[in-house]
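Every protein chain of the complex appears in place save one, which is left out.
As written, the chains take the letters A and B, and residue 1 is the first residue of each chain.
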Amino acid sequence: MLGLALPIYLNVTIDLLTAFILLSSFVMLSSKWISFYIHAYGIQSFLIFILTLILGIETQSVNLYMVALLTLLVRCLAVPYLLLNMMKKFSIKEEINLSIKIPASIIMGLILTVFGYFLIFRLIHNFAPDIIINSAAIALSLIFIGFFMIISRYTTITHILGLLVIENGIFLFSVILTPTLPLIVELVVLFDILVTVVAMLILSIVMKIKTGSLSTGMLNRLVG
Amino acid sequence: MKILIVLFLFIPFIAGLCSFVLKNKRVAEILTFISSIVSLSISAAFLIYLMSERGSAGVISIFNNAVVIDKFSAYIVLLVALIYFLSSMYSISYMKLAVKNESVTDGEFFRYYLLINLFALTMLVAPILNNMALYLIDIELTTITSSFLVITEITEKSIEAAWKYIVVVSSGISLALLGTVLFYLSGNLHGVYGLHVSSLDWTVLSAHSSYLNKDLVKIAFILIVIGLGTKVGLAPMHTWVPDAYSEAPSPVSAMLAASLENVALYGIIRYFNIAGGSTGFNYPETVLVIAGIFSIFVGIMGIINQNSTKRLFAYSSIEQMGIISLGFGLGGVFGTFGALFQMLAHSLSKPIMFYGSGNLLHKYKTKEIKNIKGVIHTMPKTAFLFIAGALTLVGAPPSAAFIGEFLILLESFKKSDYFISALLIILLIAAFIAILAKLNSMIFGVSDGNATIYDVNNVQLKTGDFGTASLAPMAIPLILTICLGLYIPLPLKSFLDGIVRIIIK
Partner (left out) sequence: MDSYITSAVFQIFQIITVLAFSPLIAGFINRIEEIIQGKRGPSIFQPYYDLYKLFHKEIIISEDSSFVFRSAPFVSFVSMILITMLIPVLTAYPLPLGFMGDMLGGAFLFSLSSFFINIASLDKGTSYGGLGSSRATVLAILSEPTLILVFVGVALIAKSTLPYVMLNTIISHLPLYFSSSHFLIITAFFLLFLADTDRRPINASTHVEMSMIEEARILDYSGPYLALLKWSGYMKQFLLLVIFLNVLVFPWGLAVNHSPLSLFIAVITLIFKMFIVGIIAALIDTSISRLRFFRYQEYFAAAFVLSVLAIMTFQYKGF
């Protein structure tokens, strides 16, 4: 998208889509129920899919079409399906263990967003128009919020989702700033997401069988 | 050469698959061992080819530059293959004992042999990939395979270690991926420098590094150091290191400590080269020096307060990686050469320690230092190799580690960074004392040679070592490292010089 003069209606659309993507991560931060969390992730991925598709149509790039399609398949369908399926199979207790209460984590997310804007502005305002600063800042705040989710929640599934939000942020970042990124990279990243999620799911199943819970709060035996 | 590389990629894969499918313990052991020998000889072949006249271009590149092997990659591949070889040999003894002690079931045994081959494969592939993003993804795959190796024995502790490992490192790798995207962006800004570098290949970026946007490269390099530093185990991203290393089976700990860290550090140094070409070497060097010093400090603090053998050596790895990045950070011919040589030295010494701890674990059924006493009486050969290995690890002459650390120190003197030299000397002495004091109580902890020694379950221990497969993997690197401490062969020296020229141009 960098170096591309977009018509104004597309600017408005991208603006809206990125804002809703950011909003969906706040929905995740403010929710106490895992299934809600997973659905919010699915919606976020779907919005990213639409954004990629729009950019693909605008630039007539087959690469972006492929990437959009794969995003739809992997991020939006496969991963939430896997997670929800596992929750059903292992009848996982729905509530998330929080170490930081919801209002505080929302405010924290807000601070991280502002920090993302600040950082991106310092980094790319020399050569990027405002719309890109906006979208890239939102992508960066997704990454920060993903990290925050990992450290503030004590459940394996939320760790996985935190990582996925980080990946979403990086993907958004690369689509916005470097749409010419080679297709092979995006393909491999998607493959990697799938493999990582499956691996982490297997690990959490093993954990569930061994310790009887998915809470990572009890993982405190190894110190020193 | 092409056929060799393809073979190189397929042998461990096939070996792993066969050992998993055939369900025969003997076959699994032998296949893995043969596969490791083949990998080692092929990587030696790369080395020899690159040293020879025909490989005077200094690179082997195939598949339209997707796979490029220069001297640096060949060196790392050799180190990885070496540890793969040693670990597959040691696995024979370790897993046999583990099955005998009923801490590992048959299913876990075959899964172990599948995964250790895949783990070796992913590590062997990483240095020869030319594309940064593919390299990172490959690093991510090493995380996944090795995290399942960590839970070879499924206990609550090992699950915890594996979970920490996979979460911390995956998020680190995602940061490195962000850094890579920024690197790509930095060369891809239209109209800023007129010319743009639209590539993720290390060869291309390294050749055109002066066209990259400097501000972006600075941020990107920091992200790379944080991201890959998580994998290397640089402090403060080291939190998973002691857990994973101590809970993994000993052969895997050795592979994690001695080869995986090198593979990840290889990535940092590749980026270091590009960032240096773009912003000048002052900036990336400073970053590495700070990360290095801090890691040495954290590693030694961990060593001093340690109760468990394997965690002790995990912290020692953090410290060693700190020394190596400090060497690269100090730069210059001596510093870089020293760091490269220290990589080799660390890869030779660290397996000895982990294999030794594995032997102790099987004998004493514990990792607690205070419960292990009088090893010299129960396992004399292991004890000898163990203490000699420890001496080479902490850098007592004659050992490769001594040469490496000395060269790094020399570089700091040469650059008149006396503060760093003083700090490094103090920290090295602290590490020396701390490690040897801990080992002393373990090896010689019983004053009377005729006293009976008990393991943690109060069972009287019989005197005797475990056999060749448990001792040879310790003896081979020990001999190598002492020989290298006495004499560096000329081809190796010129080869390392070639790598130094690649890194600091």
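Assume a contact is a pair of C-beta atoms (placed from the backbone, for glycine too) under 8 Å apart; a residue touches a chain by one contact, two chains touch by 3 or more.
Here the structure is a predicted model, which means the values were calculated and not measured.
Asker: Can you list the shown chains that the absent chain is in touch with?
Answerer: So, spelled out: the chain left out of view touches A.
Asker: Kindly state which of the options A:I34, A:A137, A:L177 or A:L190 is in contact with the chain not pictured.
Answerer: Result: among the candidates, A:A137 touches the missing chain.
Asker: Which one, A:T113, A:T156, A:T178 or A:S204, makes contact with the chain that was left out?
Answerer: Within the whole complex, the residue contacting the unshown chain is A:T113.
Asker: Looking at the whole complex, which of A:A19, A:L53, A:M66 or A:L187 touches the chain that is not displayed?
Answerer: Checking the options A:A19, A:L53, A:M66 or A:L187, the one contacting the hidden chain is A:A19.
Asker: Even though one chain is hidden, which residues of chain A still touch it in the full complex?
Answerer: Listed in rising order, the touching residues are 6, 8-9, 11-12, 14-16, 18-20, 22-23, 26, 30, 102-103, 106-107, 109-110, 113-114, 117, 121, 129-134, 137-138.
To be clear about the criterion, only the chains that are shown with their structure count from here on.
Asker: Report the inter-chain centroid distance for chain A and chain B in whole angstrom, where each centroid is the mean of the CA atoms.
Answerer: About 32 Å, centre to centre.
Asker: List the residues on chain A that touch chain B in their complex, please.
Answerer: Touching chain B: residues 2-3, 123-124, 126-127, 143, 146-147, 150, 156, 159, 162-163, 166-167, 170, 173-174, 177-178, 180-182, 184-185, 188-189, 191-192, 195-196, 199-200, 202-204, 206-207, 210-211, 216, 219-222, 224 of chain A.
Asker: What does chain B use to touch chain A in their complex?
Answerer: Its residues touching chain A are 131, 133-134, 137, 140-141, 144, 147-148, 151, 154-157, 159-164, 166-167, 170-171, 174-175, 177-178, 181, 184-185, 188-192, 198, 200, 215-216, 219, 242-243, 246-247, 302, 305-308, 311.
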